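Following this message is one structure expressed as structure tokens.
Left out: one protein chain. Kept in place: all the others.
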Amino acid sequence: MVVAVEFSAVSRHYGVGDKVVKAVDDVTISVAEGEFFSMLGPSGSGKTTCLRLIAGFEQPSLGSIKIFGKEAAGTPPYEREVNTVFQDYALFPHMNVLDNVAYGLHVKGVAKPEALKRAEQALEQVALAEYGKRRPGELSGGQRQRVALARALVNQPRVLLLDEPLGALDLKLREQMQLELKTLHKKLGITFIYVTHDQGEALSMSDRVAVFNRGRIEQVDSPRNLYSLPKTSFVADFVGTSNIIGSELAQQITDSNQPFSIRPEHINIYDNQKNVMKVTGEVADIQYHGATSKVEVAVNSQLLAMVLSNTENTEAQLPKIGQKLTLCWPQSRMVML
Amino acid sequence: MLYKIKQSNIKMRFKSKANNDQSPTWLKTLAYGGLVFLHFPIVFILINAFVAHDGNNTYLTLKWFSAAFAREDVMSAIALSLKVASVATLLALVMGTMAAAALYRRNFFGKEAITTMLILPIALPGIITGIALLSAMNILKIDPGFWTIVVSHATFCVVMIYNNVVARFRRMPHSLVEASMDLGADGFMTFRRIILPQLATALLAGALLAFALSFDELIVTIFTAGHEITLPIWLLNQLARPRDAAITNVVAMMVMLITAIPIIAAHYLTRGTESIAGSGK
Partner (left out) sequence: MQYATSLLPTTSNPVLRWLSNTLYRKNNLFLFLLLTPPLLWFGVVYLGSLFALLWQSFYTFDSFSMSVSNDLTLDNYRALFDATNLDIILRTLSMAITVTLACACIAFPIAYYMTRYGSRAERGFFYIAVMLPMWASYIVKTYAWTVILSQEGILYWGINHLGLSSALNHVLQLPAVGGNTLATSNLGRFMVFTYIWLPFMILPIQAALERVPTNLLQASADLGARPAQTFRKVLFPLVFPGVVAGSIFTFSLTLGDYIIPQLIGPSGLFIGTMVYTMQGSIGNMPLAAAFTVVPIVLIFIYLALAKRAGAFDAL
């Protein structure tokens, strides 16, 4: 396996003295060549700073960043074999679409006819061949996004960095672009590093996901493992929804004060099943979500959420607010935190 | 003069909503009366430039123009003012842009002091700037002349450029610069191919305003000009020669035009640039 990008104990600090902000705090990761790697986290968690460190817009305060085995610190962005798709697309407003895409080739000294030819091909690849003469301001958000993609890819980067590229698009378009990006990744075989705060996006597209929180990495894993085997309560909570059971309630349910998490869809209504954990509470709220209904059950003062299918249950069969309800779940589904 | 700076990059920020209310007549009269007051001396000068008296007859003519252009003192004053304004604008362009590039994004200790210092020559009454420069010239035994005028003008023109350019820099998403470098352009290439085209209209607008400011400057110039006669100084001297009034009127009109045209041009150049600069969401 060739390592494309490697972070060794990288930190990025801003400010001095008491007011130091640790945007990235002791991060170690390695991204394999050809991988679709996502950095997931809430805003301000350090994921974008990590991307900017790879691109070369920022320099690490501590630690080392290697791109294909070569130390990257001190190398300016224009000498790195990576390209970026910006969150705001950053298309040059004074150039038309074709010149935007050809820009990277121009500045690297590719002859003009050749550069324009390759730029046209790149535009074709993103289905915008007819838009070359337009100005970026005349395109829709989705079209700008594709131009930004073409502009980066025409340089044949070994690593493509994507900074929340779909953040400004509406839901339908976003889902369509997710699919296209994934297809593109398979076709090109290069490394994609994808920053997002949308856990659904990260799970559906990536080979591996790094979950960021407050400048640190909480967990790096495959989407499946992140969801089913979260290592920290932050991951359990941020990736999908989880019921986090603190030590007090855990003591009451399991006779051990080890906190754990349990996904709402793994909770059932107790019906004499064998080998299950169970707890009784009072139904506090029922929310209708189309295919499913979410039932919130108050146990002591904590709310546990469970999901019931609306196709299997009629409205009359659903529990009522105020009703006592005993919940259960298989022990194997509990994730110890 | 300070407010001219302020105005130099303020757009017409009008409410989009139309005003439907009927205005009281007295208010409308006062408002338009005010406009008449503001324009009547200017119109007066414009008309006077074309009027000749011949005995009891008054008629329109262009003869004062040819008379003015034939005067060597007029032409040399115009030439000097154009030269001073051009060189001062050029110097101000370089320094104002450098200062703007250094100050628009970064925060550091002393930044406030630097911006205050840039505004000072235009915030203090001109007489103070003028006499201060003169006293320094006296101490250093520098003879006043073309270059002292240029230096004094460039000093108060810098802020004109700075203000326009810094405003444009702030509206330009920094991601454009990053994108250019990301795509392989080094600092110089990024400056030439991305930053400069983005700044172009702001630079031009700032330069036009600086030019107009310098071309028309009198208060500071009197102290730094020595025996040189710029166009405003020529006009001032003319006030002691009432018999020459016809020529003075023509020159006054030309001064007005030479300053008004750049002002209007600059105004249109900086209008609605917000929507051009941001290409993202």
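For reference, chains read A and B in written order, and residue numbers begin at 1 within each chain.
As a working rule, a residue touches a chain if its C-beta (ideal position, glycine included) is under 8 Å from a C-beta of that chain, and two chains touch if they have at least 3 such contacts.
Predicted model only: the values in this text are computed from it and were never measured.
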Among A:Val27, A:Leu51 or A:Leu105, which one is in touch with the chain left out? A:Leu105
Contacts of chain B with the absent chain, listed as residue ranges: 1-4, 6-7, 10, 12-15, 17-19, 21-23, 27-28, 30-31, 34-35, 37-39, 41-42, 44-45, 48, 94-96, 98-99, 101-103, 106, 108, 114, 117-118, 120-121, 124-129, 131-136, 138-139, 151, 154-155, 158, 184-189, 212, 216, 218-219, 232, 235-236, 238-239, 245, 248, 252-253, 255-256, 259-260, 263-264, 267
What is the set of chain A residues that contact the non-displayed chain in the whole complex? 74, 76, 78-79, 81, 104-105, 107-110, 155-158, 188-190
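Rule of thumb we're sticking to: only the chains that are shown with their structure count from here on.
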Express in whole angstrom the distance between the two chain centres, defined as the mean CA positions of chain A and chain B. 52
Of all residues in chain B, which touch chain A in the complex? 173, 175-176, 178-186, 189, 193-194, 197-198, 275-281
For a test of understanding, state which residues of chain A touch chain B in their complex under the given definition. 55-57, 76-78, 82-84, 86-94, 103-104, 107-108, 136-137, 141, 144, 151-152, 155, 168
